[in-house]
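Remarks on the structure that follows.
With one protein chain withheld, the remaining protein chains of the complex are depicted in position.
And then subunit A:
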Amino acid sequence: MTANDASGEPTRRDFLYIATGMAGVVGAATAVWPFIDQMAPDASTLAASSIEVNVASLEPGMSLTVKWRGKPVFIRNRTDKEIEEAKAVALDDLKDPLARNANLQAGAEATDIDRSAGEGNENWLVMIGVCTHLGCIPLGQAGDFGGWFCPCHGSHYDTAGRIRKGPAPENMAVPLFSFTSDTVIKIG
């Protein structure tokens, strides 16, 4: 329409049309962005947080649930029997073979030692108490494997928090944590 009929070359007017259109698109996209970005977690939610938990009172077989980043974290002092049961499981029997332990490398295998607080602290299991299926909180010491059972959609976890049966795809996540003393755990 606006092309130079004689040469068939685009005219200066063509250029102006396209340039104006593009500026309009970019302008609209820029204006829309704040409306989208406000949906994301805000600064107060994102503020890095870590908590310290005193676990001195936890005898073997006792658990504690603490809230971290709006989610429950299970801290369990496991009994010898529970540790034995978890160790006896062959890795091939696991639905998710990865440790999902933020303290280890991503590829670590889901052995009992790599799920627990590690050498010397094998009785301690610290994990985010959120079912990896759809985010419910599993019930402790329940289910077919004596670990955790999610009442929402029937996922069974064993005594090392590994998914064994049901729709959940992954083992419950182990957050970044460390023992700051013999009895205090720092999460995050």
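Just so we're on the same page, contacts are C-beta pairs under 8 Å (C-beta built on N, C-alpha and C of every residue); 3 or more make two chains touch, one makes a residue touch a chain; residues count from 1.
The rule is short, and it goes like this: contacts and distances are computed from a predicted model.
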item	value
Listed names "Energy-coupling factor transporter transmembrane protein EcfT", "Peptide/nickel transport system permease protein", "Cytochrome b" or "4Fe-4S ferredoxin-type domain-containing protein", with the criterion being the UniProt name of the chain not displayed	"Cytochrome b"
Hidden partner chain, touching residue among A:72, A:97 or A:146	A:72
Touching residue (missing chain; options A:9, A:42, A:59 or A:92)	A:42
Hidden partner chain, residues of subunit A it touches	39-42, 45, 65, 67, 69-72, 132-139, 150-154, 166-169
